[in-house]
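Take a look at the following structure, please.
Missing here is one protein chain; the remaining ones are kept as they sit in the complex.
Take a look at chain A:
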Amino acid sequence: MSAYRVLVGCKRVIDYAVKIRVKPDKLGVVTDGVKHSMNPFDEIAIEEAIRLKEKKLASEVVAFSCGPTASQETLRTAMAMGADRAIHVEIDGKEAETLQPIHVAKLLSKVAQEEKIDIIMLGKQAIDDDCNQTAQMTASLLNWPQATFASKIENDNGSFKVTREIDGGLETIKVKLPAVISADLRLNEPRYATLPNIMKAKKKPLAKKKPSDYGVEVKAHQQVLKVEDPPVRQAGQKLETVEDLVVKLKDGGFV
């Protein structure tokens, strides 16, 4: 059984603990000066890839990110967790704002082919756009099988047995490799990057590329028209009797 080469996608997003604020121009959220970190589902994907390497099922873990220069910090974190090297596809600020899963999927599939990848591990969705599309699109472009919302991955002689979290409960499928897998929350608990590993990660190779290197166009397909806060919660009303409640419901047209 030969060891697999794993490509893991990581996206730099606003940290999940930050209180999001809408920009005054209502075209997006405030990102300046706000803490960013690796998308939590991508952390889980990286962790799973590293565990495959520790089990000697994977020979190399390559971390991948597309975005502005700051995405390199995310890649260094991936390498500090144990990824062997990284590929950064540089996309400047403006274009990065309108980047869509289809663009990322195209880039991922080109990289996978070039790097002779056996397994693409992605987070199931990014916490900023919640698209949940990249894994599925990538599998389609490559014509590879997909195992999305993975909560457990087991090796099965050249295939993987993947338990998926679905609406009705859990579904277990067998996926032939090469394949695309997307990580769900309960797949694992990612390790923390330790100081010595952070130091070592600084020396690991990080290749800087452009979308044109892969023949992919990242022109915007969509335009954000408006971003708004949800409506402010109104105070409740306390009523004295059931009769009052019925009157209020009738007046409000609810009954």
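In this section, a residue touches a chain if its C-beta (ideal position, glycine included) is under 8 Å from a C-beta of that chain, and two chains touch if they have at least 3 such contacts; residues count from 1.
We take it that contacts and distances are computed from a predicted model.
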Check your understanding: If you look up the hidden chain in UniProt, what protein name do you find among "E2-like conjugating enzyme", "Cell division control protein 45 homolog", "BHLH domain-containing protein" or "Probable D-lactate dehydrogenase, mitochondrial"?
Key -> "Probable D-lactate dehydrogenase, mitochondrial"
Check your understanding: If you put the missing chain back, which residues of chain A would it touch?
Key -> 15, 17, 35, 37-38, 77, 80, 188-198
